[in-house]
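Of the protein chains in this complex, one is absent; all others appear in place.
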């Protein structure tokens, strides 16, 4: 496993550099909202994570820089004071080249551990933290893609992220899959030091009782969501949660984040720039509030995360899709499966809460998940921006109901009566 | 049942008047926060509810006043524009005496329906709405008590609500009740037109799978919560949800809403004024954020609403307590029960979400519950301010995590390992 | 003078009661914005002023109530902590009847001083403070009228303040009065203990050099201001100060505070309710920002306060008008004067700044004026709401540029080239 792990470490670290390579040091600094951090900050924070939780905590190395510790800690209160997230775009110094230097330093030191430490008695905890660090960096790789898109969208020139054009496609016919009531299993028992990694929020494996339900074989497409808009969906309080209605009336929201009406036509901001809305693409960058309103309009509902997990158990690989640049969702299915993925995270109706018997990770790594279990909704699956090997059946992604800058979409569900 | 219902109607309407009787027209106008409405507004809104959903909608009577319709609709968007809740304290006109006049008008008209309409074919829907209106007014009776307390607390003179003194008591010894894993029932099938009324959010009755758990025989007392404070509970991020920590650091919160430190001693604002903290009373006006942090500090957790419902099924009556003026919680139990109630709503860990198969009430009455199922937590039981006959096992109360102006407290739970 | 002063004291105190007499205790509590205090607060604060600065400070009497001291100090920091102005509508207790009781107490005690203290050696300072207290209460009498109007306007029922109807009138023909360049005198030397009272901000008398100017013989009327609106005045950045433009675009302001467009017609909220706009009335409740924009649109400018004082020196009495209920501006002039007043405070172009040689009143009474000399504009003259004998040539009223709830209007000026 060690060689394997070293390779995964290096590949992961390398992929972050590849993701940033298309962007100038200036691009890597911008932040349009406190939610969407600069690429430079992601590059530094993921390195700080390895440095702090392994080099400093396990091996008592001196920190590379006390100031980096302050700048690049995200929210680990147990690790001391940190820069407020709204200030991340002020970091012109250290410059991007210094961050690359910092990454090299961390990689050199971690690599050395593979040679000297990995087979000692302490190696169990070391491996555990390396794996967590890899999964953590993969999460930030997805955020790098969503954040740079959000940040460049704030530029009035709405620049494209890529020169390649996104191809059109066909929408698979809609079908409904049925599941009877009964006891099902959810979550996983895989410990975090295993090759079958899981975060603490996915554990433990436990029983849930589900009422009979049906679920759509594919996510909602743009044509469908467009019908909601054209039927006055954003003007009818009946479809919306109270908080959602307050938000869209207060902020005058009439469409998903990246949709724009120009001269009577709908456009969508995508990796290839601002383009005429392609009705055959999966609806994406939909907030939970929008997803939930759409579902009510469609006389359906969103699935719970347990219904979702039950229905998707048959899908061979949530990473079977050929996710290529430019990053944009499309429909695909594994062979032998009747279920289409759409390259979007799928909102569930479930609040993000601890499973029965949940134990937060020990130490300050325990701040990773548990403390965010409030006023957020669970998303399941993975998106066109999710790194390969990062998606899995029990993975619980989570965002607040108003968040739309992730690659998030809608899979409908219904009761069986 | 008709005579019965007429009596319940009149008793309920009368009790609202009694609740307001201790307060001057000036007291009845104040509102310290948008959450805590003036008593006058409650008196008018509960009348509007009967007028609008019965007299106007069912019997096509003309509205008493188009302006009252605007002023006293709370949030039913389908019923048209309404006054923003932050403006409720501006209503000097209509004066309180005009509101009493309005109440009399509504009562006269509804009473007449009992004589003429109640046995016609339309009476099913009429009865249904009268029952909903009664339950609705009972909810507002509790709010009248919590709101006048909150509003008078904002007066620098912190006046008492009552001249009677609150008696001290003994705290029952703490014990843990055990429940094995298995399938349990939750919710109710009672339709809303039944004498066994339920709101739509309590329906349908359905199965849940629970892991084995234990639950405390009584709510947490002041002495216990005080220990949390004295151990630096409000200064240690480890106990708090991330949102909660942001809130208490931003707003410099160091204690529950009604606690005050003066000259080195803790005081609590109660119905009998600002008093030295009584360590033997149930901790009350605790927010969910505080309850959840306390539970973590105590190495426990909050029960889910289904665990709570399971554990409390043995309690004969949630209204067995002798709730007397002045309104303040105290410990008590029904005969033959080992479980103590504490006169406080009990926070659960459950997010406020629809049950499987949930159907919102038809028409604009459907705005009652479903649209608020977002970013709120469920409270169960009832409090010293809950009207008699209003508490029941399946009742789901709900407030946001930061809300502390309700009579809310903490019952602890734990896993069985 | 003593008898005279006693009479003025009693008349002034009595007039405040008359002003409040038309309103219920509930009306007397409301506050629609932190700017517009409840009538009850005005009644209490003016009494506190006499109590604190005379009974307590000069005669070392015990305060009537420590809590009243906290509640009814407006902003005198040297007098200790005080209630934030945004909380004034929370004061249901003390009730209005207790405030009347408080007023009687203060009047009884002050009256006693007239019998026993007024001719002692200390009487100079006593008289000085009684006179300041009278002038102070007169200022609050004007605020009582502007504030109750503002506060009732926030009620969706927009109730009238009076049953009497406001009569229409003719607009005097516009003429321009010429003044040559030269040295003029401004301000006054009258000490504050004199029958010819002045506030510190009007002193000392000093020279100013004025360039030749001309000034209108009357304030702008509604017909004229309406032309500004109909010419797109609120949509054209060219007329507006930068701060003003930011404000009206951010807050979507398209008309003066009390104007409303309904079914294609303009209405104005006046003492007699919401009425069709009377084009022949002086434009009133105009903010400085609006006045300044209008002047630029009209190819004129506002007069400086020194131009105003120079031009108005010939007017016999700024109180010559028969200001009757219901309170609303109208055109009138003294015999032998060619200048029309319009029952409105007249905005000047002058920032509110100290005169050369300005000395603030000694002690905490010095907080009266000087500390507000920042980001405010001077208004001159007086309005239909100004108490008799309170208006004078050198009087400097002041409000921020956005304030429109005073009876404020526009007199135009121009250079002579």
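Worth a mention:
Letters A, B and C mark the chains in the order given here, with residues in each chain numbered from 1 onward.
One rule holds in what follows: a residue touches a chain if its C-beta (ideal position, glycine included) is under 8 Å from a C-beta of that chain, and two chains touch if they have at least 3 such contacts.
None of the values given here were measured: they were computed from a predicted structure.
Shown chains touched by the missing chain in the whole complex: A, C.
Checked against the hidden chain, the listed residues A:96, A:237 or A:393 yield one contact partner: A:96. Touch with the chain omitted from the figure is made, among C:29, C:43 or C:244, by C:244.
Hidden from this view is one chain, which touches chain C at 75, 77-78, 181, 183, 206-211, 213, 237-238, 240-245, 304, 349-351, 353-354, 356-357, 371-375, 401, 415. Seen across the whole complex, the unshown chain contacts chain A at 24-30, 32, 67, 70-71, 83, 87, 89-93, 95-96, 151-152, 154-157, 159.
Convention: only the chains that are shown with their structure count from here on.
Interchain contacts link the chains end to end along an open line, per the touch definition above.
Because chain B and chain C carry the same sequence, their contact can be compared by residue number, and over half of the numbers here are used by both. Measuring from the averaged C-alpha position of chain A to that of chain B gives a distance of 37 Å. Chain geometry summary: the mean Cα position of chain B and that of chain C are 47 Å apart.
For chain B, the set of residues touching two or more other chains is empty.
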